[in-house]
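Below you'll find the structure I mean.
== subunit A ==
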Amino acid sequence: MLYYYLLVSAIIFTVGSYGIITQRSGIKILMCIELLLNSANLNLVAFSSYNGNASGQVFAAFSIAIAAAEAAIGFAILVALFRVRDTINLDNIDILRW
Partner candidate 1 sequence: MFSDYAALIVLLPVIGFVLTLFLGKKLPSGGAYIPIAAILGSFIISLGIFLEIYPDKVIQQSWNWFAGMNLGILIDPLAIVMLLMVSFVSLLIHIYAVGYMAHDPAKPRYFAETSLFTAAMLAVVLSDNVLQFFIAWEIVGLCSYLLIGFWYHKPAAAAAAKKAFLVTRVGDVLFLAGIVLLYVNMSQIIASHAFTLPQGNFILQFKSMFDAIPQIDPRQLTYITLLFFGGAVGKSGQFPLHGWLPDAMEGPTTVSALIHAATMVTAGVYLVARTFPMFVAAPDSLLVVAYIGGFTALFAATMGIVMNDIKRVLAYSTVSQLGYMMLALGTAGIAIGAKAVGISVFHLISHAFFKALLFLCAGSVIHAVGTNDIREMGGLFSKMKITAITMIIASLSLSGIGVPLIDLGIPVNIATSGFFSKDAIIEGAFEFGDKTGNFIPYIFAILAALLTSIYIFRLWFMTFSGTPRSEKHAHESPNVMTIPLIVLAALALLFGYSQTGFYNYLEKNFRLMNVFVPVHQEASPPSLIITLLPLIMGIAGLLISYAIYHRRMLDMSKLVSSQNPLYKLLIKRYYEPGLSADIIGVKITHGVAAQSGEFVDRKIIDGLIIDNVISNSLIKFGDVAKKIQTGVVQNYASIVLLGIGLLVILLMLGGA
Partner candidate 2 sequence: MALISLMIAIPLIGAIITFLTRTRQQARAIALISSGISLIISLFLLSRFSSSISAPQFLESTQWIASLGVNLKFGVDGIGLPLVLLSNIVIPLTVVFAWGETKQANQFYGLILLEQVGVLGVFTSLDFFVFYIFWEIVLIPMYFLISLWGGPRKDYSAIKFFIYTHVASLVMLLAIFTLYFMAPPVDPFTGQRTFDMFYLLNSYQIIASPILKDAIFLALLFGFIVKMPAVPFHTWLPDAHVEAPTAGSVILAALLLKMGGYGLFRIILPILPFSGSPGKLITLMAIIAILSILWGTFLALAQRDLKKMVAYSSISHMGYVMLGAAALIPLSVSGAMFQMFSHGLITCVLFMSCGVIQHSAGTRIIGNLGGIAKHMPKLAFLMMAGFLASLGLPAMSGFVAEFLVLVNSYITLPTFVILALFGIVFTAGYHLWAMQRAVFGTYNEKLGHIHDGAGYEIAAMAILVLLIIFFGLNPSPVLNMMTTNANQLVALAAGLKGVIT
């Protein structure tokens, strides 16, 4: 059974990474990061169940909480950015470049 869980997790992770690399919109990138985190959470829960050790699930719960906080901050930044620059296209936000 573990195999399937890991397979799903790997697919979600790949999708997330692909999104991070290719997408230009800040919102989409943040969502992709959520995918990465959740694929990791899935792995943690799967291994926890497989090993009969609850600490993995505790860790996953912890990680979800962190992810929520991260998403909140990330979206807050994007909102703030949008107010200043009228865009959240990351290609246009390059004032620190060179």
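The rule we apply is simple: a contact is a pair of C-beta atoms (placed from the backbone, for glycine too) under 8 Å apart; a residue touches a chain by one contact, two chains touch by 3 or more; residues count from 1.
With respect to how the candidates were assembled, all candidates are chains of the complex that A comes from, given by their letters.
Every value quoted in this text rests on a predicted model; they were computed, and no experiment measured them.
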Task: Complex member in contact with subunit A (any copy), out of 1 or 2 - done: 1
Task: Contacting residues of subunit A [partner candidate 1, same complex] - done: 17, 20-23, 90-91, 94, 96-98
